[in-house]
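I'd like to ask you about the structure that follows.
With one protein chain withheld, the remaining protein chains of the complex are depicted in position.
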Amino acid sequence: MGAVVEWKIGDVWTQKEPFYLPVGEEIQLFEAAAAGRLPVMLKGPTGCGKTRFLEYMAYRLRRPLVTVACHEDLTTADLVGRYLLKGEETVWVDGPLTTAVKRGAICYLDEVVEARKDTIVVIHPLTDDRRFLPLEKKGEVIKAPDTFMLVISYNPGYQTILKDLKQSTKQRFVALEFDFPPADYETEIVRREAGINSDVAAKLVKVAGKMRTLKNRGLEEGVSTRLVIYAATLVKHGIEMLEAIKTAMIKPITDDQVIQKSLEEIAATLLAEG
Amino acid sequence: MGAVVEWKIGDVWTQKEPFYLPVGEEIQLFEAAAAGRLPVMLKGPTGCGKTRFLEYMAYRLRRPLVTVACHEDLTTADLVGRYLLKGEETVWVDGPLTTAVKRGAICYLDEVVEARKDTIVVIHPLTDDRRFLPLEKKGEVIKAPDTFMLVISYNPGYQTILKDLKQSTKQRFVALEFDFPPADYETEIVRREAGINSDVAAKLVKVAGKMRTLKNRGLEEGVSTRLVIYAATLVKHGIEMLEAIKTAMIKPITDDQVIQKSLEEIAATLLAEG
Amino acid sequence: MGAVVEWKIGDVWTQKEPFYLPVGEEIQLFEAAAAGRLPVMLKGPTGCGKTRFLEYMAYRLRRPLVTVACHEDLTTADLVGRYLLKGEETVWVDGPLTTAVKRGAICYLDEVVEARKDTIVVIHPLTDDRRFLPLEKKGEVIKAPDTFMLVISYNPGYQTILKDLKQSTKQRFVALEFDFPPADYETEIVRREAGINSDVAAKLVKVAGKMRTLKNRGLEEGVSTRLVIYAATLVKHGIEMLEAIKTAMIKPITDDQVIQKSLEEIAATLLAEG
Amino acid sequence: MGAVVEWKIGDVWTQKEPFYLPVGEEIQLFEAAAAGRLPVMLKGPTGCGKTRFLEYMAYRLRRPLVTVACHEDLTTADLVGRYLLKGEETVWVDGPLTTAVKRGAICYLDEVVEARKDTIVVIHPLTDDRRFLPLEKKGEVIKAPDTFMLVISYNPGYQTILKDLKQSTKQRFVALEFDFPPADYETEIVRREAGINSDVAAKLVKVAGKMRTLKNRGLEEGVSTRLVIYAATLVKHGIEMLEAIKTAMIKPITDDQVIQKSLEEIAATLLAEG
Amino acid sequence: MGAVVEWKIGDVWTQKEPFYLPVGEEIQLFEAAAAGRLPVMLKGPTGCGKTRFLEYMAYRLRRPLVTVACHEDLTTADLVGRYLLKGEETVWVDGPLTTAVKRGAICYLDEVVEARKDTIVVIHPLTDDRRFLPLEKKGEVIKAPDTFMLVISYNPGYQTILKDLKQSTKQRFVALEFDFPPADYETEIVRREAGINSDVAAKLVKVAGKMRTLKNRGLEEGVSTRLVIYAATLVKHGIEMLEAIKTAMIKPITDDQVIQKSLEEIAATLLAEG
Partner (left out) sequence: MGAVVEWKIGDVWTQKEPFYLPVGEEIQLFEAAAAGRLPVMLKGPTGCGKTRFLEYMAYRLRRPLVTVACHEDLTTADLVGRYLLKGEETVWVDGPLTTAVKRGAICYLDEVVEARKDTIVVIHPLTDDRRFLPLEKKGEVIKAPDTFMLVISYNPGYQTILKDLKQSTKQRFVALEFDFPPADYETEIVRREAGINSDVAAKLVKVAGKMRTLKNRGLEEGVSTRLVIYAATLVKHGIEMLEAIKTAMIKPITDDQVIQKSLEEIAATLLAEG
């Protein structure tokens, strides 16, 4: 199969290679899982690069990528498809999961734990050795081609007893764990994405790194690489560095005025150190 | 793009420049975010001017503004669109978010935290570098033009553990923080909006300022600039000042008779000093 | 605009001036709010005359009055309108709020706090200086004429943390506070409404007044003027006074046998004093 | 209006006078309420004769009677009416409340507190001096004729904080209180209804009376007159008295084996006393 | 009316007399209730023969039997009937309760407490002396013929405060109480139903009897006669006795390994005793 250049349901595909800096064995492990037709779970915090990694792997494996952002009201029908009334007839319309199975694509269920239980259970037969998708409403079963691959994301920091995947679901995936990239990698990413010089990027990454050590001491979650890129973008458009950090890296993640203040002081000190 | 003079879904657009008095760097920061195509979160208490600021920025940037007041029952379909039965056919009707994306408008989701989770998740792909809106029901994806901008409002005073934005949503926005304007600014605003003289406006603003210091000591939230303008409007239509303050600035915000009494005394004293 | 003599959605309009005895400044304040196009909140206990006051003001201002009794299942569509299937077509049918906006009427949302959150939020754009009503389902916006006025009622005795208006809603209204009328006023009201002599009316009002002092000491809420009129009506149709008080003023408001007994004794004593 | 001999929605009407033995002033009070066009609330425990009283009054006043058994899922549409698809048209079908208003009937909402809040609120305009029923879906208002009367039943023993009528609803009714009839009255009722001799009836009533004194000491509610009639019916069809009491008056009201045993012993002792 | 030989909604009817061994007065009591047109409640644990008793009584009384297994989502419409779209028309389709009323059948609502409240309330008018079924959606009322009989089942062991019948429902039924049959009766039942010899049946019944004494000491409910028949069936198909008891009488009713073990030892000991 050659490069796929069309737009697909739930995602955008381009011919350009997505930028991704590998940190560990994640590429080899993903390729082994793809070769062995194993479903994959991407574990890690918000905004650490899970989605980008998957875009990169889809490009590398030359497979279409279908992304579905899961949420509480996502139903099986939203994933699998439904009958719609067209004029005087009812017509079946495939959902993104069915489309992905038919095309042998990678189907990415982002934050799958948010979905309703029925949505999660519908993927079970796709994740054991039978690898088929039952379309119960149509009374049909479709077999997944070898290139079809199911990937889910999962943020361990969010899970509660009430909202967690069941073991009978978890035990259907191999798991790749992600974290924020090392400082030099992250600097390179911020430099490229925001289009600023390395020096500014390095300073922002240094501030972000310091802030992440405060997680669980007042901050619910570490500042994401995405927010560092936002700060860099503001700097590029003429905003001064400390102001950019406050606007993009501090105020979005906490409402607590005292914590905001102390984060600003940490940032000011680090920027002064140079 | 020239000035937009039409009425739009969910909001009103006029050729007249909305009146807005800037307090800090908010205009520069918003313009940098617009230039860098970053989503923006407006944080601040009720009635401190967030909506007015946005109307002003939309006018200044010459972009259409689509406002959606979010609430508990707002569904993805309300935002994105749905199929409707027209005569014998089903016809797709764009929702306000889809309209805003197609026109490259500013889409303002007011009090977004009130919306259902699925509504909040549907904006995720619009807030990362992919900037597209999936229309899952249609099996389509639309790419946002550069002028499209997503803005949400968020009142930190309201959030509870049960009803808060997820970090994976928060970390997709740069945040501008708003508070009630300084006394002289607010006096000017009240004078203009209610059409009364500066002296009356200044007295009402002085009373409002004093009342706001009582927040968390019996008052759930400070009195908004809007209510000060209401009081001024009553005065303009012949109501005496203390009566106007009671009717527009005290009784709407608290049911507690004791607190009402003591606020009235504070107001009477300040007016007497006047 | 002349007198409106038609029947309207959700309410009844007559050419006859409704009987209303003003107690304080409420008429002047309401007229100032109407002149300044401010939304009004009527605060006060059950059955103290809020609805009657509004009928009187509507007559006085010569504006149509549209009343909506709010409840838990009232949806935005119930207020704003919906598409209905008529034969082979879907036809839009305006709801009472839309009708009121189009006609420049007073729209009265009785016990608005009972409505669902979406219903409450839909009135926001009508209550700030934009004064428009978005018909999201139609993709239309209608601007309210100057005579349109939004009035809500609110009973402070009922509110709980779970069921209260948000500050961002409360701070959109000026508030008029109502209580049971003074004894001589209430006697006159009961005399007129039930068609009995002043003496009987005065005695019943005296009993009611005494009972109201017991609120919060066993009685959830004071006996309403309506129930006093009911008692007077029973007397007029041949029921003896104490029996009428028991049937119309005591048994409807409490199930507690001990409290019922002691209220009967209080009533018997007051009637004996008579 | 003459005797009504047709079958009506939600109830059965016959030409025969229903059997009712008055206990207190209830007939005079009901007639005064009917004359004064006041809504009536019947308060009292399960099976003490509220429904029968109302059938009797309807016959006595020569008004049709429409009964609705309320429950948790009863909607406004169930009461008021709805549009139904008939062939290619939608046709409005009146609900029982609308039918009752149009015919000037007595509308009886049995156990109204069970209904959803919207159902309860819809009766408000019928219960004040406006006396009209808004058909919101049709955009119509119908005025109740003088003979229309609204009656609700209410069992004080059941109400909890979560499920009670609001004061703003309660204060719209005069209240008649019912209890189990005195022993000689109840004996006469049981004799007539079950068709047995007075001696058997008297014994069963004596046992029931004793059991009712045990309410709140293990028994949730006293045994109803209906169950006494059931026991008498079993006796009439050949079952021995103690067995009939166990089957009809003890086992239906409690699952507790110990309480069942002691009730049987009480019954055996009383029967032996003769 | 002769023997009914057709298949009916919700149940199966045969010409063969169902096998039932009476334990007490239940047949006489049921016949008296049928003669007196009284509704009947069958109380007792799972699988003790309530359904079989009713099949026997239906055969004996020569009345059709309509059985409805109640559950949380059973609606009034499921019981009473609904309009269905057939081609271009809407056609009313009777539910099982309506069918039973029309045919003068016995209608059996199995585990009625599981049904939604509206379903339970709909039977009220059928259970007092009016004996009619309101079809509210059709605006019709149907009167039950004398042979119509309503029977419900009720398992006292299951009821909780949240899920119990209201007294106003309970007090509409005479109650027959069931328990597991005496050992010799149960042996005969097992022998007949599974087609094995009396010796095997007696041993299994002995084990079951011992296990039932352990109820509330670790076992939620006693082992049903049905499971004893299952064990006998396994023995008949070549499984050894202890294995059959483990598979059919122990593992289905408890997940606790310790309790399973001790039950197995009890069974082994009793079998060894012979």
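When the chains are written out, they are named A, B, C, D and E in that same order, and each has its own residue count from 1.
The rule is simple: contacts are C-beta pairs under 8 Å (C-beta built on N, C-alpha and C of every residue); 3 or more make two chains touch, one makes a residue touch a chain.
What you are looking at is a predicted structure, and each value in this text was computed from that prediction instead of being measured.
The absent chain, not drawn in this view, touches the displayed chains A, E throughout the complex.
Although one chain is not drawn, the whole complex shows that of A:146, A:177 or A:265 it is A:177 that touches it. For the chain missing from the display, the contacting residue among E:42, E:58 or E:74 is E:74, taking the whole complex into account. Among E:47, E:134 or E:181, the one in contact with the hidden chain is E:47.
The omitted chain makes contact with chain A at the following residues, 25, 28-29, 31-33, 35-36, 38, 41, 43, 75-76, 83, 85, 88-90, 116-118, 120-122, 124-125, 128-130, 132, 134, 136, 139, 141, 143, 156, 159, 166-168, 170-177. Panel shows chain E; residues 7-12, 46-47, 51, 67, 69-74, 78, 84-88, 93-96, 99, 110-111, 114, 155, 158, 193, 220-221, 223-224, 226-227, 230, 233-234, 236-239, 243, 247-248, 251-253, 255 of it touch the chain omitted from the view.
Criterion: only the chains that are shown with their structure count from here on.
Any chain touching chain A that also touches chain C appears here: B. At the interface between chain D and chain E, two copies of one sequence, fewer than half of the residue numbers in use appear on both sides, so the contact is built from largely different positions. Chain C maps onto chain D through a rotation of 60°, based on Cα atoms and reported in steps of 5. When each chain is reduced to the mean of its CA atoms, the one lying nearest the mean of all protein CA atoms is C. Chain centres here are Cα means. That of chain A falls 61 Å from that of chain D. A separation of 30 Å divides the Cα centre of chain B from that of chain C. The set of chain B residues that touch two or more partner chains comprises 85, 88.
The chain pairs satisfying the stated touch condition come to A-B, B-C, C-D, D-E.
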